[in-house]
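Removed: one protein chain of the complex. Kept in place: all other protein chains.
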Amino acid sequence: MSDQDADAEVDVGADAETGDATGGIQFGPGQDDTGDTGPDLEAADADGRPGPTDAPGGRAPYVESPIIMTTVRVVVPFVFTFGLFVMFHGANSPGGGFQGGVIVGTVVLLLGVAFGIATTRDWIGPRIPVAVVGLGVLTFVGIGAGSVLLGGGFLEYAVYGVKDATKYGIELVELAIGAVVAGVVTGLFFAVSAGGRPGGEPE
Amino acid sequence: MSAVVPVGIIDLLATRSYYLVTFLLLGVGTYTMIASDNYVKKVIGLNLFQVGVFLFFIAAAYVDGANPPLLDEPGPYVSPLPHVLILTAIVVGVSLTAVALGLVVRIYAEYGTLDDDVVREVRADE
Partner (left out) sequence: MNELPALLVALPIVGSIVAFLASLVRTRSGWYVAVATLAVHTVAAVALAERVFTEGQLSYVVGGFTAPYGIELVVDGLSATMVVLVAVVSLGVLAYARVAGPRSNPFYATYLLLVTGLTGVSVTGDLFNMYVFLEILGLAAYALVASGERGESAVAGLKYLIVGTVGASLFLLGVGYAFVATGTLNMADLSVKLAEVGYTSPLVRAAFGLLVVGLFVKVAVFPLHTWQPTAYAGAPDSVSALVAALVSTVAAYALVRVTLSVFTVEFLVANPLARQLMVVAAAVSIVVGSVLAVAQTDLKRMLAYSSVSQFGLVVAAVAVTTETALTGAAIHLVGHAVMKGGLFLAVGLVAASTGTRLIAGYDGLSQRLPGAAGSVAVLALAMVGVPPAVGFVGKWYVALGAVEARAWPIAVVIFLSTLLTLAYFARLIERMYFREPPEWATDIDEAVDTDADTGGVADVATDGAGPRAVSTGMRATVLAAAVLAVLLGLAAVEYGQLLEPTVERLLS
């Protein structure tokens, strides 16, 4: 175990491991990533080759590229709209909730790549993905339970009194699923890029 | 997908090619999972294995010259059921990959390496 510690500590920046007495790898559950106390994932991989380590806190440095930033700034609204389009068109053509949700989640990934993951995480925050996921699932279960309360079966759209209830019910469920998937993809992206968070995403 | 039984190897390759690719993918996926040391490569092998299964479903559901099952399109229609099944299975596969990669990141944070042999040695010493 000490060999791994030595190898990984070699290239880590001086201020990376703050307050971690054992240094390097042991990553306790109490630590989170706000102080960037995680190990430097780019520092030394298994073969010992050093990676870029100059960034403060030991993250891979965010390279600011005006081309990428401008392109992303222009493209992202269209990608978002396309994601919504795919979500709405699940019934008659290829598409649906999951695919649209992944595309909408990709919007956040694009922003993260262009403007820096830490900045994007600060902008979106840890609560929004959780809230979006919760909202989506509760909408889905609400539509299902609502039809039970109105006397029909679970997810039996026809008992809702609106005209074309099946069509609108399915659309709404697709949107809810899209929200869930977008929230999950975003949350996963932030969790995995934080590096070394104990435990995977619950879903 | 023809309903005729293929005669000879050329006929088999021509008509049942999708199924051959399916089993090729299953084989490659299994080999990758067993033979690679790196955990990320094992997860990739797992994904290949699952893609093989998806290809099997889709190849079985293909109908030559058929239309989507909408009222304003003429028959014959393609059954939407296998496609929906595979969409569900793809979602399942994506979430599995997500959990697997989360675990891989955590293993790297704990052990500093993604090599299966090294991790096993370290755990044997613990």
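Before moving on, here are some points about what is shown:
Per-chain numbering from 1; labels A and B assigned in written order.
By definition in this document, contacts are C-beta pairs under 8 Å (C-beta built on N, C-alpha and C of every residue); 3 or more make two chains touch, one makes a residue touch a chain.
All values derive from a computational prediction rather than experimental measurement.
The set of chain A residues touching the chain not shown comprises 28-29, 127, 130-131, 133-134, 137-138, 141, 144-145, 148, 152-158, 198-203. Residues 30, 33, 39, 42-43, 46, 49-50, 53, 56-57, 60, 79, 81-82, 85, 88-89, 92, 95-96, 99-100, 103-104, 106-107, 110-111, 119, 123, 126 of chain B touch the missing chain (whole complex, contact as defined above).
Here is the rule we use: only the chains that are shown with their structure count from here on.
Between chain A and chain B, the centres computed from C-alpha atoms are 24 Å apart. Chain A makes touch with chain B in their complex at residues 1, 4-5, 7-8, 24-27, 38-39, 41, 46, 92-93, 96, 98, 102, 181, 184, 188, 191-192, 195-201, 203. Contact residues of chain B toward chain A in the complex are 38, 68, 70, 87, 90-91, 94-95, 98-103, 105-106, 108-115, 118, 122, 125-126.
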